[in-house]
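Have a look at this one.
Moving on, here comes chain A:
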Amino acid sequence: MNAKIQVVLCKCCSEMPKLLNIARLEKLASESGNVLSVMTLDGLCDGKELTQIVAEARAKEIDRAIVLACQKKDVSPALIKAYRRAGVNEYLVGIVNIREEVVLPHTAEPERAQTKAETKLLAAIARSRLLQPLERSSEDMKTRNVVIVGGGVAGQAAAREAAKYGVHTIILEKTGKSITAPGVVMPRARLIGGKGYGGNFELRIKVGESVEDLGAASIVVASGGGWATLKGALAKTVKGALPLYEFYQKLQLDQVPAGTVVFMDTPDPAGKTLKVQDFAWDDTLETAIELKKKRPDTAVFVVFQEMRASGLSELAYKEAAEIGVKFVRYDRSATPKVDPKDPTVLTVKDLSQGEVLKIKLGAMVFASIPASQDNQIIAEALRIPMSPDGGIRRGSIQRGPVSTPKPGVFVCGSALFPKSRDVAAAEGEAAGKMAGEFAARGSIEYGGIVAQVTQEKCSACLTCVRTCPYEAPFIGTATKAEIRVQACQGCGMCVGICPSKAIELLNYTDDQIMTESKTLLGGDF
Partner candidate 1 sequence: MKAGSNLEKVFESGQFAVTAEIGPPQSANPAPLTHHAKMLKGYADAFNLTDNQTAVVRLSSIASAVIIMREGVEPVIQMTCRDRNRIALQSDLLGAAALGVKNVLCLTGDHQTFGNEKGAKNVFDFDSIVELQVFNQLRIQGKQVGGEVLKDPPKTYLGCAENPFATPYEFRAFRLAKKVVAGADFCQTQAIFDMDMFEMWMDEVRARGLDKKIHILAGVIPMKSAGAARYMKNKVPGMIVPDHIVDRMKGAKDAKEEGIKLCVEQIEHLKNVKGVHGVHIMAVAWEEMVPRIVEMAGLLPRPNFES
Partner candidate 2 sequence: MTEPRPKIVGFCCERHGMDAVVLAARSGKQFEVSVRLVQVPCTGRVDGMHILRSLEEGADAVFVLGCLEKNCYYDTGSIEGRKRVGYVKQMLSELGLEKERVEMFNAASSNSWVFPEIVAKMVEVVRKFGPVGGEKR
């Protein structure tokens, strides 16, 4: 073993020496095999201290390091830069979180905390000896296209923001409506298929009747909600059933039919399929007020199970009540009904008054909006997951609020879950920024901690292919698994599930992980 290890103890703003015996840790480190240098610093966050490390590492020809400090995220970037100057591979710099794992939570038991710190140090050294230097590579993006699926409020906002990064935006709009946005707008265009990975997607689109290929560096899904569609029992029965959005447009054009207007939360009051979006109440109240003001003689009802009117819409609620809009609350045990034999009368039991109302319908308007039906096709084309509501599923919040689990694919607006124009526009901007910034990088960085297949062990069982959320593993020409490194995110799911133990995650190999756990268990407790 030729590993040349440097151990650095950071006093972490003088917290560490209060609890731990630094001298004992230093001694333990220096007595361990392969450790050529042991240094104690006041604080790694200080640039001067880093210079000392670099100097020592160079002098002792150090090739790997263990740093006892605080959380990796906080110390990592500067430290890694420093070690790079000293010629140490960034993947050989191990950070042991002594501060949060030992110093802070065990103040009452200094002796045991000391033992724990020592064991952690030994485990880190043991693991460090097994590590290998890893490299990152880069691949040029073949295009600077940011493809935006959907040209609604969110899509337009995304295009505007993305364009600021100097990338080429392309909006795929399924309708023929004209849209003002930077870049290209393709009317009557739909996304129907795709392959590739963040940076180099190859999309298949349908424009009118012709099918075309389109490269993309990043993608924004802004497919909107199912604004024009109504699902549910009542929507089927009632002849004049309208989505709120459509009713609002009719109201603007004075095309609202005569007679009583009932605004209701959902056309599926007994089911669980449709939830009512918070903002829908704001819009409902606003529309009801506008209607009542325009046509004071029209009877206007708002029928609801639970209303979440907050803030300013609380005022709208008051105003509506004052000008004569009637509010009727029902519950699941007695849902409003329309007899199919007489689809012009709504029967509803008013919970607050206790009486059963029979309302002769002029128009019936529903506030809830289902997810866009296009989502399914888009999700399948990009192989991104969906939420139970039928929207596109968000990625982990740590990847950003407009991310999908797939790097390079972003989502905004009602494609996630129907929402108001304002929120959709804001999300569109965010997604546009993310997608623009992503595409503007011009190249994809990959490698480092990625999965690696030992093909002799592979049975081509497809388990890794089926399990990976990123489509990194595939069965290659040798009919053995291979890893598409550009797509590999380094999570190790395929490694943990491979029945033949044919895959390893670099620098998180079984041997490395179990050496660490074994060393930890070998120490005193």
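Here is the rule we go by: a contact is a pair of C-beta atoms (placed from the backbone, for glycine too) under 8 Å apart; a residue touches a chain by one contact, two chains touch by 3 or more; residues count from 1.
Quick note on selection: all candidates are chains of the complex that A comes from, given by their letters.
Note that the structure is predicted; figures quoted are calculated from it, not measured.
Set chain A beside the options 1 or 2, and in this complex the one it touches turns out to be 2. On the chain A side of its complex with candidate 2, the touching residues are 70-72, 97, 99-101, 104-109, 111-113, 115-116, 119-120, 385, 395-399, 405, 449, 467, 469, 489-493, 495-497, 505, 508, 510, 513-514, 516-518, 520-522, 524-525.
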